[in-house]
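Reading through the structure tokens given below for one structure.
Shown here: the complex without one of its protein chains, the others still in place.
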Amino acid sequence: MSLTEVAPVAGQAAGRRGRSGPATRSRLARRRRRAGILLSLPALALVIGLLAVPVGQAVYYSMTQWNGITTTWIGPSTYSALVKDPIFWRVLENNALLLLAVPVAIGIPLAIAALLNEHVRGWRFFRSVYFLPTAISWVVIGMFALRFFSATGVLNGLLAHVGFGASATDMLAGEHSALAALAITFIWSMVGTNTIIFLTGMATLDPTLTEAARVDGLSRVQIFFRVTLPLLTRFIQFSFVITVISAFSALFSLIFVMTSGGPGYGTTTLEFFIYQAGFQQVQLGTAALYGVVLFVIMAIVGLVQLRLIKPDDGGGW
Amino acid sequence: MAVPQIQLKRKITTGSLLILMVIVAVVMLYPFWYIVDNAFRGQAQYDRQSGHSLSGWRQLFANLPVAGQLLNSTVVCVAAIAIILVVSTTAGFAFAKLRYRGSGMIFLLVVSALMVPLQSILFPEFVNLSNVHLTNSYTGAVLVYAALGTPFATFLMATYYRGISDELIEAAVIDGLGYERTFLQIAIPLSLPAVATITVLQFIQIWDDLLVGLFFLPTSQRTITAGLATLSTGRTTSVPSLMAGSLISAIPAIIVYLIFQRHLVKGLTLGMGK
Partner (left out) sequence: MARIELDAVTKQFPDGTTAVTSLDLAVGDGELLVLVGPSGCGKTTALRMIAGLEDVTSGTISIDGRPVNDVEPRHRDIAMVFQSYALYPHLSVYDNMAFSLKYRGGVSKAEIRQRVADAARILELEPYLQRRPRQLSGGQRQRVAMGRAIVRQPRAFLMDEPLSNLDAKLRVQMRAEIAQLQRALGTTTIYVTHDQTEAMTLGSRVAVISGGVLQQVAAPQELYRRPANLFVAGFIGSPPMNLIDARLEHGPVVAFGPHRLAVPPEVVREHPALERHLGGEVVLGIRPEHLHDAALIHDRGSWPVIELPIRLREELGSEVQLHGAIGSAAHVSEDGGADDVRSLATIVAKADPRTKIAEGETAALAVDAAEMQFFDRATGASIRR
């Protein structure tokens, strides 16, 4: 058959289905675009309407004095005033101090993951147990923590048992000890999440790497620090970001239940102060101001994470 | 044959590892034990730390509309999750399979909304919603929860859909199905694992949430978590009732966790698999 005979036949067959060739392709492409836009609209609308727009509004309100009813424009000087406000630095200092808990909130789960990774019989059961606290509300956790750290609380009871009754204190009464109590509670709550992250990471590691190190003469401890840990870099970074984000936002519930920000401004962190300024003092402009600061900090943390996901561990991802 | 000394050394190592794991387990579980133990006490028994009764529960139910709040939590969760699922599956599919000009950027926009902390937008959001009268019913809170959960859910669904072969979609389209119908009839049935993951993750997040429940719901529609929190900062002096409240608000989430553990873990790890 010559080509000219074939072509008309093909054309007829195509004609039955609809036109073939560039015309159909662009029609398909257009329908695809239309469907794509249609399907992504709801999500976009939700995000823009309920997340993006309020951010813009917050920026606007941050430069005003606002009590929910009347708005008085002040201008960017609110920011310069903020920087000079000692309360602002106090609040930030609290956040910074709590950030000190992050390395611990990462280190302990690393150790626990290493423990579980030995796969001693029943390890899966323990893994479920350790992960359980993640299902629990911070409110509930705070309920317990309040009773644990208070003057008549569990901690002091334990200390008395062991003989250290003399050092019994109400941890929630002192500014720094209250922060410490918060930090400890926070660490406890993050153990589950981070342990799972690291366990998953360890499971993805090539087992021949540790085997090679064993044959090459390294002790178990050396292998953990020189082989396993460097290869977990990505996971440690991910866990770091999650932990920091939690330290900035999830602590609200803990503070609400445990200390209400006190004593004084002792445990008033950024996210709690926003609530306080807005809800209790009805200074919504100030709340918006701090809110913008919080947003900027979170954005920076998020961007830093994005840049950090360019690991030099070579293999794997 | 393995020499007895080595066997012994192995047993000691295994034994000590086991002991360590048990110690960690005790630390992790003790709070639960404390809550359960003290939920079944009266105030006096609590102070003495001995004896059990149901008076804590009686006081809880006297001070808090428990059943009603549990119901509220359920309604809010179901509604918000429904919206999140609809919105994230459609958008996830669009971003993964129906790439169009600008879709990459829009995807980035939606996902980066992850970084917006609720506290930053709290008051403007409240003012907006109360202006359209959505804060005197479930609606406002449901919308806020939905908006907060959409970025991560969309990211998860998009990642998941990317794993489905393009040819499957194109074949359906060529068969005359049209992209929208393809989504409904082909992509949706395949989405179940990811949907399960999102459902579990969001359920726990929403059920356990305080701030939105506190702010965007009228008192009559308050969630159990918010109710518990206000109770604890109120003038109640009955600790056992607070423990009972903690227990009852924690149980649904624990049940969901126990049944759907795998999905929770998967959700977490998917978030890492960029």
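Every chain is named by a letter (A and B) in the order it is written, and numbering of its residues begins at 1.
Here, a contact is a pair of C-beta atoms (placed from the backbone, for glycine too) under 8 Å apart; a residue touches a chain by one contact, two chains touch by 3 or more.
Since the model is a prediction, treat every value here as computed from it, not as a measurement.
*Asks:* For the chain not shown, which residue from A:98, A:231 or A:257 touches it across the whole complex?
*Replies:* Of these options, the touching residue for the absent chain is A:231.
*Asks:* Hey, which of A:74, A:218, A:241 or A:282 is the one touching the hidden chain?
*Replies:* Spelled out, the listed residue whose C-beta touches the missing chain is A:218.
*Asks:* Have a look at A:209, A:245, A:282 or A:299 and name the one touching the chain we're not showing.
*Replies:* Of the listed residues, the one touching the omitted chain is A:209.
*Asks:* Spell out, residue by residue, where the missing chain touches subunit A.
*Replies:* 206, 208-209, 211-219, 222, 226-227, 230-231, 233, 312-316
One rule holds for everything that comes next: only the chains that are shown with their structure count from here on.
*Asks:* Whole-Å distance, subunit A centre to subunit B centre, using C-alpha means?
*Replies:* Result: the chain centres lie 14 Å from each other.
*Asks:* Within their complex, state which residues of subunit B touch subunit A.
*Replies:* Spelled out, the residues of subunit B in touch with subunit A are 14, 17-18, 20-21, 24-25, 27-29, 31-32, 34-35, 83, 86-88, 90-91, 93-95, 98-101, 103, 106, 109-110, 112-125, 127-128, 143-144, 146-148, 150-151, 154, 173, 178-180, 183, 204, 207-211, 225, 228-229, 232-233, 239, 242-243, 246, 249-250, 253-254, 256-258, 261, 264-265, 268-269, 271-272, 274.
*Asks:* State the interface residues of subunit A toward subunit B in the complex, per the touch definition above.
*Replies:* Interface residues on the subunit A side: 28, 31-40, 42-44, 46-47, 49-55, 57-58, 61, 68, 112, 115-116, 118, 120, 122-123, 126, 128-141, 143-148, 154, 188, 191-193, 196-197, 200, 234-235, 238, 248-249, 252-253, 256-257, 260, 270-271, 274-275, 278, 284, 287-288, 291-292, 294-295, 298-299, 301-302, 309, 317.
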